[in-house]
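In this view, the complex is presented without one of its protein chains, the others remaining in place.
Let's turn to subunit A:
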Amino acid sequence: MFNAVIAAAAETETRNPLLPELYDIIWSGLIFVVILFFFWKLVLPRMQKLLDERAEAIEGNIAKADDAQRKAEAALEQYTAQLADARAEAGKIREVARADGQKIVAEHREQAVAEAARVTASAKVQIEAERQAAVVSLRSEVGTLAIDLASGVIGESLTDDAKASAIVDRFLADLEASEKAAK
């Protein structure tokens, strides 16, 4: 097929395609300059701006996500802290309640003990008083009885009160002394 080309080339006056025409160079150069400035000053800056914006948008989203994560973490921390606080508070309240309970129980016990002591003491006092009364009445009755008995035995009336009471008193003292010795 190249024979045809060569034949065609040989047939008419041929131009050498390697020899540039001046107009060819001029238009080519002009076109290059136009396209160069077009890309340099217009298209590539626009493209760069877009790439920057896109990078910024991606970075912005990442920053936003980071922020959200930080907030969530802070909230979680706060919640955990509050929970711990609440637990501590509950523990404290429980502790106080237990202590209060113990105090109340102890107070009541004390009061009961005191009451019991008081009751015991008053009972003792009453018993003592009654014993005293019994001793006094017993003494007079025993005296009379003894005198009657003695009168009967002696056969004479111990009318002389002073003498009688002295005898009774001596008798009783003897009785007490013997009682003490027996003890």
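Just so it is clear, a residue touches a chain if its C-beta (ideal position, glycine included) is under 8 Å from a C-beta of that chain, and two chains touch if they have at least 3 such contacts; residues count from 1.
We take it that contacts and distances are computed from a predicted model.
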Among "Glycine cleavage system H protein", "Xanthine dehydrogenase family protein molybdopterin-binding subunit", "ATP synthase subunit a" or "Transketolase family protein", UniProt-listed name of the chain not shown: "ATP synthase subunit a"
Option touching the unshown chain, where A:44, A:121 or A:134 are the choices: A:44
Hidden partner chain, residues of subunit A it touches: 1, 4-5, 7-9, 11-15, 17-29, 31-32, 34-36, 38-40, 42-44, 46-47, 49-50, 53-54, 57
